[in-house]
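A protein chain is absent from this complex, but the other protein chains hold their places.
Chains here go by letter, A and B, matching the order in which they are written, and residues are numbered from 1 within each.
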Amino acid sequence: MTAGNSTDAAHTINLWTFTDEVPKMVQKYIDANPDFGYSVSSTIIATTDGAYQPALDQALAAGGDDAPDMYCAESAFVLKYTQGDAAEYAAPYADLGIDVAKETKDAAIAQYTMDIGTRPSDKQLVGLGYQATGGAFIYRRSIAKDVFGTDDPEKIAAEVGPGWDKFFDAASKLKAKGYGIVSGDGDIWHAVENSSDQGWLVDGKLHIDPKREAFLDYSKKLKDNGYSNDTKDWDDAWFADMKGEGQQPIFGFFGPAWLINYTLAPNCGGEKAGEGTYGDWAVCTSPIGFFWGGTWVLANKDSAKKEAVGKLIDWITLNCTKDGLQYAWANGTMNENGTKDCVASGTVMGMSDGSIDFLGGQNMFDVFVPANQYAKGTNLTQYDESINTIWRDQVREYSAGNKTKEQTLADFKQNVSDNLGIEAE
Amino acid sequence: MLKNKNSRGRKILIYAVSILLTLLSIMPFWIMIMNATRSTTEIQQHAISLIPSGYLMKNLAILLGKSFNPAVGFMNSLVISTGATLCAVYFSTLTAYGLVVYEWRLKKIYFSFIMAIMMIPAQVTMIGFYQMCYRLHVTNNILMLILPAIASPAMVFFMRQYMYPSLSLEIVQSARIDGAGEFRIFNTIALPIMKPALATQAIFCFVSNWNNLFTPLVLLTDKKKYTMPIMVSLLRGDIYKTEYGSVYLGLTLTVLPLIIVYLLLSKYIIAGVALGSVKG
Partner (left out) sequence: MKKKKQFSYAKYGYIFCLPFTIAFLIFSLYPTVYTAVIGFTDLHGLTMTNFHFLTDDPFKNFRDILNNATFLTSLKNTCRIWVSNFIPQILLALLLTAWYSDPRTKLKGQGFFKVMFYMPNIITAASIAILFKALFDYPMSPANDIIQTLGLSSGPVNLLINKTIARGVVAFIQFWMWYGYTTIILISGVLGISTEIFEAAAVDGANRVQTFFLITLPNLKTILLFTLVTSLIGGLNMFDIPKLFLLGGPDNSTLTTSVFIYNQAFSGGYLYNRAAAASMIMFVIISVCAAILFYLLRDRDEAKLQKEIRKQKKLMKGGARYAEK
């Protein structure tokens, strides 16, 4: 577990995460601050096959020298570590030497990030994300011009929203000209999920928020009217629609900045304007505000190196100067391929330029910064990962016409009760 | 089919079926190797392709560029799999010998006990095992992945079933009369007779240990101790930008040693009856 240098356990910070993103950041900090005095030992366990969480949980529970000093949690399961069963292991940022109130204000951290990272038992902030993953609607310029006569983001935003009714109106206009509005029902799910008033759990019982229940209807509407290609997100066909090679060309996708950089760009079929759909995209405000994804960083309350960890966490999540991580992340100087991403600090975003060729030169930060305000961090539970899997499975059965709505809802409640021990209201 | 009097027709049938099964068995390997030469985007568009593409070197570069070293993973996998296989095979045969050759009071109960262990679903003893390892602070210890193989109930079962018809007590008796000690008899007489069984089980044990992802994944947190399957899973874990091309290359590299080991050991299974000095 020790690093390669001759540093001892007292000067080694144990970092647990699931990709090499954060270790690279930490290494950059150490390289830039030679008198930091600590080295980092990273434990990376991928989240595929569900192995990260059990290992992290055991390591936290066992304690001792090998326990993590600093650990990361992804948005799919972060609630468990900031508010749920594992929240007691986290150290409040205040204990790390961070002036929470002042710094979050200076950096203009997106509210939803803080909501998620605040522990309900003592109202302390225990985790923050470095990215901002507020979502927008990413659409094809050429199709926009063909159907709506313009590709201007503000005008398109007015066509597809606000609200789902306008969205479906736009869908029928697109259908009339032979286009689908989205690739599959998964594309609108995150927006639906995040816009609900309450989460899946209310007073310990399963609650189906009416806005989420409406997803059943939306999904069926998309399929029955042919507004989508009925794909499943992250499947082959979904990627093919980014190139426009699905059954019908698709107008747009819902997603945060990372969707553009890491998913759309590599799959658009080209690397510069004119190839594939590169450069034919633009971003506009989503009909419904939402967020999707992100990584939160936490510290172990039993760590003996709180001050050092505090410095690292502060640099990653709250530093809003040009030396901080967030500035590098936003302006493309952090990653090899120079991708620009949205960060949690509104201040940094304001200082940065998010224009990219992929979007035909549009500055995407103009759209994404306000998008973060609409994201909600209060309607989540630590069981969301599992419940969402069950829910999407049942919705697929319904929209395929295999079940009635009553049966779908009944089966959903049954499955949640059987698998998670959570009874319905 | 067996009633087909025409020996030639029968042979043709056998060959036809065998070739069909061979193609069926090879297909996924072929797809995997082909995918190792394709780029991530190509794979995301069409998961299956029968013809290679030109990204092999690029995928290799990505694989080597990650923060872990495939050569190290290979060595770790090798050490763990070989160690576990040797332990399992030797001690299972030893235990089976004890059950077959000797008469002792608790024998039947003991055998039933071994069978009972075999029937426990593995998933739930997992929790207790991890808890134990963490509490005792023996995580990151490769021995924890090797020594438990000494107790392999299924292998004991197989060795016992194989031993019953193929090892006769007369041989043991005559060796005793010749003055050989019990252990000597086991090592010099019984083991050679069991060669096909040993080879068969060795292959299975090696393969299953080599491919075992979950247990090492949770127990080994030190990068220097990672096994190959762990490294491949790390590649798949970059959710936003999974490099499928190098994943498939990693999978191919993981499988390659297994194929070699299998080819080396398989002659013990293919070879004719002339191999073991077997008596009825």
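FYI, contacts are C-beta pairs under 8 Å (C-beta built on N, C-alpha and C of every residue); 3 or more make two chains touch, one makes a residue touch a chain.
Everything numeric here is computed off the predicted structure, so don't read it as measured data.
Visitor: So which shown chains sit in contact with the chain we cannot see?
Guide: A, B
Visitor: With the full complex in mind, choose from A:N337, A:Q373 or A:N402 the residue touching the hidden chain.
Guide: A:N402
Visitor: Out of B:G73, B:P196 or B:P216, which is the one that touches the chain we can't see?
Guide: Looking across B:G73, B:P196 or B:P216, the contact with the absent chain belongs to B:P196.
Visitor: Out of B:P52, B:G83 or B:G98, point to the residue that touches the absent chain in the complete complex.
Guide: B:G98
Visitor: Considering the whole complex rather than only what is displayed, give the residues of subunit A touching the chain that is not shown.
Guide: Given the touch definition above, subunit A has residues 49-50, 53-54, 57, 61, 80, 84-86, 88, 229-232, 235-237, 240, 246-247, 382-383, 385-387, 389, 393-394, 396-397, 400, 402, 411, 414-415, 418-422 touching the missing chain.
Visitor: Can you list where subunit B touches the absent chain?
Guide: Counting over the whole complex, subunit B touches the hidden chain at residues 1-3, 7, 10-11, 14-15, 18, 21-22, 24-26, 28-29, 31-32, 46-48, 91-92, 94-95, 97-108, 110, 114-129, 131-132, 144, 147-148, 150-151, 154, 156-158, 161-162, 164-166, 169, 173, 182, 186, 196-197, 199-200, 203-204, 207, 211, 213, 229, 251, 254-255, 258-259, 262-263, 266-267, 269-270, 272-273, 275-276, 278-280.
In the analysis below, only the chains that are shown with their structure count from here on.
Visitor: Quick check on the complex: what are the subunit A residues that touch subunit B?
Guide: 1, 18-20, 23, 42-49, 51, 54-55, 58-59, 61-62, 64, 66, 74, 236, 239-240, 243, 245, 258, 261-263, 266-267, 269, 293
Visitor: Write out the stretch or stretches of subunit B touching subunit A in their complex.
Guide: That would be residues 40-41, 44-47, 66-67, 130-131, 134-135, 137, 139-140, 213-214, 217-218, 221-223, 233-241 of subunit B.
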